Structures are given as structure tokens and as C-alpha cells.
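Apart from one protein chain that is not included, each protein chain of the complex appears where it belongs.
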Amino acid sequence: MSHQPCAVVGVGQTHHKTRRWDVSLGGLVREAATRALEDAQMDWSDIDAVVLGKAPDLFEGVMKPELYLTDALGAHGKPMFRVHTAGSVGATTGIVAAHHVETGRHKRVLAVAYQKQSEGNAQFALGSGRGGSLGAGGAFAPYMRSYIARSGSPLDIGPMVAVKDRLNALKNPYAHLKLTDISLEKVKESPMMWEPVRYLESCPSSDGACAVVLTDEEGGKAAAAAGRAPAWILGTAVRSEPSTFPGRDPVTPQGAFDCADDLYRQAGITNPREQLDCAELYVPFSWYEPMWLEAHRIAEKGRGWKMVESGETALDGDFPVNMSGGVLSSNPIGASGLLRLAEAALQVRGMAGEHQVDGAKVALGQAYGAAAQYFSMWVVASSLDPFGR
Amino acid sequence: MTAPSAGTVEMTIRFPYKRSLGPVIGAFMTGLAGQQILGIRNGSEVMCPPLEWDPKTGKELDHGALVEVGPAGTVVSWTWVPKPSAQHPLDKPFALALIRLDGADTALTHAVDAGSIDAMSTGMRVAPRWKAERQGHITDIEAFVPGEDPQGLDDSRPEEPVTMMPYNAEIPYTLPIAVNTARNAVALKEKRLIGLRCPVCSRTYAGERGFCPIDTTALTAEHEVQLPQTGTLTNYTIITPVQYPGQTETEPFARCMILVDDSDLVIGYQPVIDLPVEQVRVGVRVKLVWGDGDIEGWQPTGEPDVDDPDLVNRIY
Partner (left out) sequence: MASDDIAIIGWAVSPMERRTAKSEQQMLFEVVTDAVDHAGITRADVDFTVAGSCDYVAGQAFSFVQNIDAVGAWPPKRDSHVEMDGAWALYETWVRLLSGDIDIALATGSGRSSTADPALIYPMEMDPFYLAPLGADAMSFSALQARALLDAGKVTERQMAEIALRSRASATSNPHAQVSGAFDVDAALQTDYVRAPLRKHDLPPITDGAACVVIARADKAREICENPVWIKGFAHYSELHNPGMRDLLTSPSTTLAAKAAGIEEAPVDFAEVQAAFSHEEVILREALGLGQDTPVNRSGGPLAANPVMATGLVRIAETARQIREGQGRRGVAHSTSGPCLQQNLVCVLEGDAR
């Protein structure tokens, strides 16, 4: 076995906005990467390899952008690797980067993911340029209807998630949406976009990027010794499954369970609700919070919405979810998965600022993609052995 | 072994992209609009076209350190394009060349309008021919021409800095039609609803599906089954259309999941007919309505709704 510890020692992201017309494509990814390097107290020359993730090239009309962005990301004379696993891609980017460190291939790897949605149009690209595009909301709406029906959840749960995440976003300087006057009423009064999903229960379309610096055990320990807390990766997991077949249940996909089980086994987690201190989940539409809480075994079947209703998933609750404001507050699609992993890392490093969960030691970061069929997750912790194994 | 051909379908990916330029590319493009070519200092060298960063190290350059280069320069390599594409800057044969402008240490890629391949040589001197209408775009230089003297000089200077750039990509595709898609299209033309039943697990798939993903089994003509043209609405969404280039919808529309009778097949995201969006609900009995060679949608049969609490979970 050549599996070695890997630590996150740098996290950076852009200020996410509808349009980042103040920067070029290269400028956007460099804004995130530069912040991650500064956080890691490294220079471009310290990085051994770069892994780049983004969702479809059709979104910006730049094919294989790892080619153009090689030198923007300081990767001249270095390995540059490109990942694309639909909406989960940002998280897969972080995981592929981690594998490069865990297997000893490289000592310091920069993972970068981005989307500059304003250059094109996601609705257009999702429909490959044809009319009557469902959009992601239209595709996922039936899943949410099914969840509501089977769980008996009150209809307020979705709007409650929408409010909670936007309140969290007010504490995150990088978040796109800053809805200072958000309220349950406002969400419920907002237009129905993809019934049962309302406008304010949906993610925005953002320009943005995220970057993470990963290093080996020596690098992680050196950062710790210098007073810069690392986030140690306890486990990573990915799963994919077919999009459709008779009897497939996309509300509780088998891949979501398998991915979580694989992850928890690696991390030594037998009771995720107790052993995890918080989770940053890919929730582009409000109802996905209770759905993933159940499909990743944090809540029992049919009880995910109760965690929302009781306030457990609020920032000051027992099990905070989407402390950053989540995808509901910032959605540069390709970067959204890496932002989830990055927020989990910030939490266990104690560097999440105003949206810090007190004493967070173990955190889950998760993303999913396509027809809820691609899953990428990691668990990070403030130490290599948080459970005293 | 060649697969039987089922014809092709034409399709074009076309979108008007809009790119933000940032500080350095923006300055360069603004320069072009004013007939000025800018490079950027990178240590002891000058890079043209300018980047925000040193491409060898990634280090940020001083974005203010822009210097005028050219306008004339030297061809360091070239090729001849005898049949220009729709994306090329000229619609007659031209040279694409790497041009090191005077005062620059790197080469700019651009067209050279030399008239003939015989007029081209490495080391030749070229100068820009400016367009009269300039917008701050790399094609504000229509092409370079042999010689030392720029052409098309005028007094026009941009009133505002250029910050954005349009990019219109258009790629026509000719895609082969998969055999199952073609067979399904024939069935639809004949107003037959067909499915494909997996020989291993007996699940039924839509007529154009290529494989049973459960058993990774190829689905072929021998697995074809005729399906009833009636079913039950199991789940749905009502979509408020947002506008985008190519959007055809203007009013809220329903997309429904239909469980086809006597099978386990759910056909996803179907239109409904004669069922106003406010009356769309789980359990409605529907029958297929044929359009011109395709399913137009599903229409209520008038039968009583199916009352089954698990129905809504049949999304697939």
C-alpha cells in the first residue's frame, strides 16, 4: 500500500457574482489560485502539479480550457490534468488532486475549478442549443415532489432551507447572493419556477472559481508547526450510476449510499450524525438538503426534513449544513463541488470566519452531478486521528 | 464489421458568447481600436500579445507596464491557407503567420494578405492593414501586408476603453443516427409505441435506448415489444420558461412522467395536451396523442385517477 496522508493547507476562492466582467477568464482562476497560494504561504514555483475541473466546455465556448489556462495557473513545465464529471466535477477535482499526493506522485498539488457562466448561457448549453430546455430545475423538480410525498414533509421545509442558507451567506464575504431581507414569506412569495421549486429556492448562476492546495504529511505537519492549521483528508470516495432505468430511485440513489458508506469506512465513521461536526452538501435546490441528509445516512429515512425543521442544520444548530451559504447562494457550476470541499476544510482548520462552527473537528464535503448519478465526497479533520482509533 | 447505416442528422451548435477582457487584454484591444499595438514588459523582454502573467512562471506582471510595439514586424513562421473557413479573418487565400513585431520578443499570430504563396517567406517584413470600423478585437487588424507601411491609418480613437469581446462560435455537425433511434423513428411514424425489453432482467426501455445499463446488454430489434399507448401520469413539473437564445417557449408548460400501461417503462418529461397546467396531477390516466411522426403529448382519457401513494416515486 502506498497510501500516505494528505492535507489541505491552502484555500482560495473568488468573490462570486452574476458577472465577473472585471476579470478575464485567466484572471478569474488566478484570483482563486493566488488566494490559495497565499493561504498556504507558497509561490507558483512551489506547486508540482495542477488539476483543473469545470463543467461543460460549451458553457464558455472554450474547448479543453486546461490548454489555454496552463500558463495562467503556473503549470508551464508541470503536469496539468483536466477533470469533467458533470456537477460533481469540482469535488472530483479535489479528490483526483488528493490521489496525486496520497500515492506520493507529487508533494504539492493545486486543484482549481471554475465556471464563468456569464460568457455563455447554461440553459442554452444544458439543452445543447435547443428550445424548451428543462434546465436543471425542471429535471430535478419531480425528484423533489417525490421526496415531499414519501417523507410527509411540510411544504415549508424547502423555504426554510432557502432562508437558512441565505442567512449563512450573509456571513461569507465571497458569497454571490446577499439577500439581507430574506424571510420565509419572501421565499414563499417568490415565483414558482419549476413546481414545486420556487425562484428563491433555486441556485443563482455565478461566475467564480475555487482553489485548494494539497500537500503531503510533511507539508501538513510543517504548516501545523507554523501555526497554520491543516485539514487532514480522512477519506475520499466517488460513485457513478446510470441516469435512468425502470425502478431507479433518484431520490435515494444507490450510488449516494455506496459513496457515503465507502467514505465513512475509510474515515472510521460508524455514526455520521454524531461523528461529523458539520457538512457542506451540494444543494442547488432547497429540498436537496433533507434528501442528501438521508441518502448519506446522516438522518434516518424520512427524517431529514425534521433536522431542518428543528433548526439542527442551522449555523448554530447541532449539525450545521452549508455554513458557507452553499450552492443556493453561489453557483459557479464547475467550481461548486470544490467550494463544498474547501468549506469543509476551512471549518476544521478553524478558518471559516463568521460562518465558523465552533469547535468543528470533522467535516463532510459533498457534490453530485447529472441526474443525481455522480457522487464525490471527502471527509476532512483537524487531526489525522480525530476518533482516537 | 461496419454497422448498418441509419442515416444522419444535421445539427449546429451556435452561440453568441461574450467575453470580459480584464486589464491587460482590455488595454491591448483598446489599443487596436486606436491603431496601436501594445506589448507588456516581462523582465527584460516584451511580450506581444500581452498576458497578465509571465507564462513561464505564472508570476503576475505589472499590468501598467504596457509598451507600444510594431507596427511592422518580421514573419518567423507561416503557412498558406488556400481555402479559408468561415472562422478565418479573410475570405480569400492567405497566410497564417507568426509575426514578431518590432520591439517584441514573442510572436503574434495573424493573417498575412500576401496575394500569393509565392510572396511569402520566413523573415519577410509585414505591417498591419487596419479595418476602418474597429471595435477592439484581434480582427481590427484585417491582416498584415508585405512591407513596412501600415495601411488604413485614420484619426479614429475609441471613446471608451474596450472591456468586452463577442465570440460567435458556429459548428455544424452531421451526426449518424443510431440504429435503435432510426427504428424507433419508423415506429413513431407508423404511430406505434415500441419498447426494448432486456433479455436478462426483463426491464423495458424506451425504443431508442441502446443498452440496458443494469446488465450492460445491447438492446436490438429482437428485443422490441409493442407497448400500449395509454398510461398514468406519475410525476411532473410545471416550468416557467426563462429566455435564452434558441428558447421556443413563452408560457408555463408541464413536463410529465408517464408510466406506460402493462410495462415498467416510465417515459420522462413528456408534454401533456388538453390538461391545463393547474390541473396536472399525479394519477391522471392519459393516452398518447400523435403529432407529425412523433409523440405530440399525452391527453387525459377521462378515466378516474389512479390512487396509489407510490406512484409519485416512479420517476424512472
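General remarks:
Order as written gives the chain letters A and B; numbering starts at 1 within each chain.
Heads up, the rule we're going with is that contacts are C-beta pairs under 8 Å (C-beta built on N, C-alpha and C of every residue); 3 or more make two chains touch, one makes a residue touch a chain.
Source: prediction; values computed, not measured.
Shown as candidates are A:Q13, A:T70, A:S146 or A:N168; the residue that touches the absent chain is A:T70.
Residue A:E241 is the one among A:D39, A:D216 or A:E241 that touches the chain missing from this view.
Of the candidate positions A:R19, A:H99 or A:R273, contact with the hidden chain is made by A:H99.
Shown as candidates are A:L58, A:A314 or A:L364; the residue that touches the absent chain is A:L58.
Taking the complete complex into account, residues 1-6, 11, 13, 19, 21, 25, 29, 47, 49, 55-56, 76-82, 84-89, 96-98, 106-111, 117, 122, 137-139, 165, 167, 169-176, 178-179, 210-214, 216, 218 of subunit B touch the chain not shown.
Taking the whole complex into account, subunit A touches the unshown chain at residues 1-3, 24-25, 56-64, 66-71, 75-86, 92, 96, 99-100, 102-105, 125-126, 128, 237-243, 245, 253-255, 258-259, 370-371, 373-374.
In this section, only the chains that are shown with their structure count from here on.
In whole angstrom, the spacing between the mean C-alpha positions of subunit A and subunit B is 26.
Against subunit A, the residues of subunit B that register as touching in their complex are 12-15, 17-26, 51-53, 55-60, 163-164, 167, 169, 203-205, 212-214, 235-242, 244-249, 253, 255, 257, 264-266, 268-269, 282, 309, 312-313, 315-316.
Within the complex formed with subunit B, the subunit A residues making contact are 19-27, 30, 34, 44-45, 58, 60-61, 71-77, 118-121, 123-125, 127-135, 137-139, 141-143, 145-146, 149-150, 191-197, 242, 244-251.
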